[in-house]
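My questions all concern the structure below.
Some chains omitted; the rest stay in position.
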Amino acid sequence: MKDLKFLCEYLEIECEKNIAIKALNSLSLASNEELSFALKNNDELANTKAAAVLVNKALKDYVPKNSLAIVVDDAKLAFAKLSKLFAKELLSNAKNAIVGKNCNIMPNVHLGSNSVIGDECIIMSGAFVGDNVKIGNKCIIYPNVVIYNDTKIGNNCIFHANSVIGSDGFGYASSIKGHTKIYHNGFVEIEDNVEIGSCVCIDRAVFDKTLIKSGSKIDNLVQIGHNCEIGNNCIIVSQTGLAGSSKLGSFVIMGGQSATSGHLSIKDGCIIAARGGVSKSLTESKTYGGFPIMEQKEWLRMQAKLKRITSDES
Amino acid sequence: MKDLKFLCEYLEIECEKNIAIKALNSLSLASNEELSFALKNNDELANTKAAAVLVNKALKDYVPKNSLAIVVDDAKLAFAKLSKLFAKELLSNAKNAIVGKNCNIMPNVHLGSNSVIGDECIIMSGAFVGDNVKIGNKCIIYPNVVIYNDTKIGNNCIFHANSVIGSDGFGYASSIKGHTKIYHNGFVEIEDNVEIGSCVCIDRAVFDKTLIKSGSKIDNLVQIGHNCEIGNNCIIVSQTGLAGSSKLGSFVIMGGQSATSGHLSIKDGCIIAARGGVSKSLTESKTYGGFPIMEQKEWLRMQAKLKRITSDES
C-alpha cells in the first residue's frame, strides 16, 4: 500500500485527496484500491472501477464519478514513473524454496525464496528459478533456463535449454527526452503439458499475466510479448514473434517465422502459414498467409499473378 | 530390446507375433530388428527392411512380406506413444567423463557421464555437456552453451555462448485431443572446423542424426531443425531458419533471415539472398531470393515492376 499523496509528490503534482493505493492496474482490471491511467476517452475509462486515474487535462471530465482524476501532463509517463515504485524487490530473503518428492535438482541450480517445486521434477544445472515461482509435478527444466520471479507453471511441462520465462515486457513511456521504463509487475502463467523449445522468450505482463494454456507447444527462438494469451493446444513454430496482447484461440498453428502485430485475436483452429504476418484480428477458422495477412489461397494466387506480370514484361 | 508383445499391449492392440524390437526407425533406415511406421503407400514402404511397420488398415496390404504389419487407428500417434518407451534416461550415473590433455575446464561446467573430451579444449563456465557426448580436440565451448546427450563434435570447433545443440526436434502426433510428443532418439553430429554463433539452436534427429559437415559457419540466432544436413563449408547468416530435413549441399550461402520449408534439398554453391524463403528444392547452383523462392534476378525485376505499377496508378 502506498499513499496517493506520496505518489503525487513523487510526480511533483498536487494531490486533492489522500487514499491508499494497493497497486497499479489497467482501467478494466483495476479495483477500487488501485490506480490506473487513461490515454483516451473510451468505454474502458467510462466503466473503470479504479480508485484514481492518471489523465491529461482534456480527459479530466471523462473520469467516472467513483474515481479520482489525477491530472498530469503525460499520463503514460506518470504511470511509467510510478510503476517503478510498485516493483517488487528483485531478490528477497524470505522462506527457502520447497521441493517436492523424488525431484532431481542438479548442482548450480538457483531456487528462489518462497518458490514451490512439485514432485518428480528434474531441474538441470544452471537453471535459475526466481522468487515466488510455482512449478507443478513432473516438469523437466533443461540447463540454463531462466524463470523470473512470480512465474506459475503447471504439471508435465518441458522447458528446453536457455529459454527465458517472465523477463520484462518491452514497454516504455517515450518523449523527446527518451524512454522511461514501465516496470512490468505482472507475471507469466503456463498451464499443464506445455513444451517450450530452446532460446524461447516469454515476457511477463504489465498487469495481470501472460498466459500459455494447456497442451500448447512452442518451438525454438520464439518471442511471446507481454500480456499475450495462447489458447489450448496451439503449435507455434520456430522464430515466430507474437507482439504484446495477441490472443490466440485453441488449436491455432503459427508457421515458422510468422508474426502478429499486437492487440488482436486469432480464432480457434486458424492456421497461419510460414512467414504469415497477422496484421488484424482473424475471426474465421481458415488458413492464412502473406503480409498483410490474407487467406493463404489468395496469397498463392497473388504470387502466381505477380510471376506472370513480371515475365510478361521482361 | 523390447518385446513387440509389450509394445502392442502398451498401444492396447492385438499382437500377432512376438519379436524383439531394438529401436524405432524410419522406413528407409530401419533394420530387420527395428520398428517403423508408414503414413502412405510409397517406395519407402515397399522397400523397407523393418521388422514391423505400424500402419492403418488401408495400408496393411502394402507392407512388404518380410515385415510384419501392425494395424492401428493412427500410425503416427502409435509411433509417438512408443517413442517414449525407447527414449534413454535423461540423466545416468555411468562412467565419469574422460578429459584429454591440456584442457581448460572452468568451474561450474557439467560433464555428463560417459562423455569424452579431446585434447586442448576450453570449456567455459556454465557450459553443460550431456551424457555420451564426444568432443574432439582444440574445441572452444563458450559459457552457458548446452550440449544435449549423445552429441558428436569434431576437432577445432567453436561454439559461442548460450547456443543449444541437440534439443528435441519439434515433432508431435496431433489429433483433436491434442499433441503427443514424438521422442527424438537421434542425435546431432558436427564435423571439424565448424563455428557456431550465440543463441543458435540445432535440434536432434527423430532417428539417425542432424548433421553439420566440416567447415560450415553458422551465425547467431539460427534455427536448424531435426534431421537437417548442412554440407561442407556452408555459410548460414543470422536469424535464418532451416525447417526439418532440409539438405544443403557444399558451399551453400543462406543470407540473413532466410529460411527453408522442410524436406527439400539445395544444390552445392547455391546462394540464397537475405530473406529468401526456399519453398522447393533448388537443383541449379544459382542465386535465389524472394518467397516463394525464385532466381534473385527475377525477384529484383518483380520488385522494380511492382514499383512501376504502384506509381502509375497513384
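Labels for the chains are A and B, by order of writing; each one numbers its residues from 1.
In the analysis below, a residue touches a chain if its C-beta (ideal position, glycine included) is under 8 Å from a C-beta of that chain, and two chains touch if they have at least 3 such contacts.
It should be emphasised that the depicted structure is a prediction, and the values quoted were computed from it without experimental measurement.
Of 3 total copies in the complete assembly of this structure file, 2 are presented in place.
Note that in this section only the chains that are shown with their structure count from here on.
Rotation angle relating chain A to chain B: 120°, from a CA superposition, given to the nearest 5. Taking each chain's centre as the mean of its C-alpha atoms, chain A lies 31 Å from chain B.
Per the touch definition, chain A reaches chain B in the complex via residues 104, 106-108, 122, 124-126, 140, 142-144, 158, 160-162, 193, 195, 197-199, 215, 217, 219-221, 232-233, 235, 237-239, 256-257, 274-275, 303, 306-307, 309-310, 313-314. Remark: chain B residues 90-91, 108, 110, 126, 128, 144, 146, 148, 162-164, 167-168, 170, 172, 174, 178-179, 181, 199, 201, 203, 221, 223, 225, 239, 241, 243, 257, 259, 261, 277, 291-292, 294, 298, 301-302, 305-306, 309 touch chain A in the complex.
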